[in-house]
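Note that one protein chain of the assembly has been removed; the remaining protein chains are unaltered in position.
And now, chain A:
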Amino acid sequence: MRLEKCWFCSSTVYPGHGIQFVRNDAKVFRFCRSKCHKNFKMKRNPRKVKWTKAYRRLRGKDMTQDTTFEFERKRNRPERYDRILTEQTLKAIPLITKIRHERQKKHITERQKGGKSMSRKKDAKELEQDLQMLPKKDTVAYEATKQKVIVSQLKTEENLMEE
């Protein structure tokens, strides 16, 4: 038995739920509920509808790259039955889901932390003010990077003027 994912919102479609549409070029579209089916019929793009997983993934709202994602996948080669392996898998499932939930929580709290640009500005200001506190080697390096930035800016301005 396969638990398929909804074409529109990427939620799991359990047996006996949702609807399946087979287009005349034999492409199968599965929908978890009539909401998703209707949105498909309206030709909406799931990437532009805010409540779908595709949207959230694209904008970095959800965690996207993680090792826990590697477990659940469509396996087109049947696995040979092995009692021990099955037992171990069943034991591992709750553990992995727990880890994944924790990581997702962490991702969201990190995403919702505000004032990133403000803190960056504050840090830059602090560096400018307390430059003499640094060892001389570091201050020289800092000045050099600053000079580079200024020179590159000037160059681009000159280019613009020429054009």
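A few comments on the model shown:
Convention: contacts are C-beta pairs under 8 Å (C-beta built on N, C-alpha and C of every residue); 3 or more make two chains touch, one makes a residue touch a chain; residues count from 1.
Operating definition for what follows: contacts and distances are computed from a predicted model.
The UniProt record for the undisplayed chain lists the protein name "C2H2-type domain-containing protein", from the options "U three protein 7", "Proteasome subunit beta type-2", "C2H2-type domain-containing protein" or "protein-synthesizing GTPase". For chain A, the residues touching the chain absent from view are 5-8, 10-12, 23, 25, 27-30, 45-47, 52-54, 56-57, 68-77, 100.
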